[in-house]
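Rather than the whole complex, this shows some of its chains in their spots.
Each chain carries a letter (A and B) given by its place in the written order, and its residues are counted from 1.
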Amino acid sequence: MERKHHRPIDYLHNSINKVILIKVKRNRLFRGVLGGFDEHLNLYLEGTSQIFEYQDEDGNIREEHENLGSIVVRGDNVIFVNLANQE
Amino acid sequence: MERKHHRPIDYLHNSINKVILIKVKRNRLFRGVLGGFDEHLNLYLEGTSQIFEYQDEDGNIREEHENLGSIVVRGDNVIFVNLANQE
């Protein structure tokens, strides 16, 4: 199963125009369509929602969304980017 | 739906002279007219208000504003910039 070794940032190319998840410091989570990125992991997202997780009264974990539209995330806040599934 | 891939910072150009929201570390939120920016995400905003969110006695989330006029935000404080709607 030979495969060429790419730089991590290069793998974001396959997620352009696809939905990705961004885990950011201070417990923030964003879901949006990746419109652009650079080598600092600055990210441009469209149709972004910020996701808040909480437990409801029955102890189930639920999500609440805040719609943000188009955002530019400063790269130094990013912990990891969860790439779109490659089908 | 082909589209050229831009750097995230480039998307701020379309918001020049428009109202944007800036989410900053330490829970600060600014709304102002984007007058300028650079590659560090330093931002120049005019007609800026700093927004404080709180719950009133009935549990409703309310905003209070402090008018700041023109400010220069140092880029390393920025978490994300919420761009103006592109109509």
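Here is the rule we go by: a contact is a pair of C-beta atoms (placed from the backbone, for glycine too) under 8 Å apart; a residue touches a chain by one contact, two chains touch by 3 or more.
Bear in mind that the values here come from a model prediction, so they are computed numbers and not experimental data.
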item: Oligomeric copy total, full assembly; chains in place: 2; value: 7
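Keep in mind that, in the parts below, only the chains that are shown with their structure count from here on.
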item: Between subunit B and subunit A, distance of the C-alpha-averaged centres to the nearest whole Å; value: 19
item: Contact footprint of subunit B on subunit A as seen in their complex; value: 13, 16-17, 24, 26, 28, 30, 35-38, 42-44, 68-74, 76-77
item: Subunit A partner contacts - residues on subunit B that touch it in the complex; value: 1, 3, 5-12, 25, 41, 75-76, 78-83, 85-86
